[in-house]
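Before I ask anything, let me first share the structure, which is written out below as structure tokens.
Note that this complex is displayed minus one protein chain, with the remaining chains in position.
The block that comes next holds chain A.
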Amino acid sequence: MRTKIFITLLSFSLIASASHAQQYNEELIDSLIKSKAQAQVARNSKFLISGYTNMTARFSKDESSFSNISLVPILLWKPSEKILVEAELETGLEGSETSIELGYADVSFFVNKYLTIRTGKFISPFGIFQDRLHPSWINKLPTFPVGTGEDELGVGPTSEIGVDFRGGVPLGTAKMNYSVFLANGAQLITDPAEPEKQGTLTYGNAEAISKKLTAGGRLGLLPFSNSSLELGVSYRTGNVGDKNSTYKNVGAQMYAFDLTYVHQLEFIKGLFDVKAQYNKVNVDKAAYIDPDDQTGNTPYTFDNKRSSFFTQAAYKPTMLQNKFLKKAELVFRYAEYNPPDGAKDADDIKQYTYGLNYWFTWRTVLKAAYQSQKDNNVFFLQIAVGF
């Protein structure tokens, strides 16, 4: 936590000093005063408080409840032409516990047309779900696809602390985008007190867990001039074992493929939206203390490779005249999670989610969804509002 605050403060003071230095280059005192006054006005006003809030009700055979209430404020600040500060605080109420987490806090420098440098804590550019689709006013269903979250079933990074080089590049009638980062390593969980988590990773750590930094990135290609299709590949590699432990040489390589297709189609009178992502995480083989072994002397090991996948299709009849139907949306999503064979509590999960949404505005939505996953069938109602 202290490191997070430190990084944030450091970033803020960097910007402050950079914009000050610029102002002292003015020759005339008059224009200096004037420009300073203008800068002050501009600096103060280029603020935007944005974010989202949501409330979910869940109904299943055994229980019904209102749960998962969250409020996520986002602060955006553009202190000068070339700088943007973004910070997100995720607050939530799950059961009787209130959680507050720093979603992201970073500073972006727009270096030139093709390069933006971002530093701080940022959402990992690994696939598309976390980076682009997870806010509840964007996510078309009330749940995350299994395998994309921050829980022990998460396959792949959600956030990073480090520096990221990114940009969009036109290629004639096509275009591409890239995001390449250096960040703190993920952390391998080895604790036998949490057997179901042994061999999994946590991301976005502020401490130096491994000796070296982790590198990764994503490359996206939009082959058509109407930007309807995007194909992306992501990769991330680095050590994940604690540098002071026997796990210090354990590394992890991960990759993802993603697809986005969004287009308004005359013959179905509406917007057709397809998203898909495949994640794979390979952690080097390591021996873990077996919680089931009374003596504690026989470690166990397994081939630590896990993957997840989801594909989602949505349809919204945007071209109909009917004011009500125009704002309705049908969604289907299939998701699966494949844990490594031999890990504790490792079960495959296949998840089917069917949704019907009603969009009051472009970012206020009522979602109804039915999710079926083995013996666990749940009906959800969610209200999500972006602001």
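Please note the rule applied: contacts are C-beta pairs under 8 Å (C-beta built on N, C-alpha and C of every residue); 3 or more make two chains touch, one makes a residue touch a chain; residues count from 1.
One rule holds for everything that comes next: contacts and distances are computed from a predicted model.
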Could you tell me which of "Cytochrome c domain-containing protein", "ABC transporter ATP-binding protein", "Autoinducer 2 import system permease protein LsrC" or "Ligase-associated DNA damage response exonuclease" is the UniProt name of the chain missing from the displayed complex? "Cytochrome c domain-containing protein"
Could you tell me which of A:Ser60, A:Ser225, A:Thr246 or A:Asn377 touches the chain that is not displayed? A:Ser225
Missing-chain contact, candidates A:Ala57, A:Leu271, A:Ile289 or A:Ala368, resolves to A:Leu271
Of A:Arg118, A:Arg236 or A:Lys344, which sits in contact with the chain we cannot see? A:Arg118
Where does chain A touch the missing chain, residue by residue? 45-48, 50, 76-78, 84, 86, 108, 110, 113-114, 116, 118, 131-133, 137-138, 166-170, 172-173, 175, 177-179, 220, 224-230, 260-265, 267, 271-272, 274, 276, 309, 311, 313, 334, 336, 350, 359, 362-363
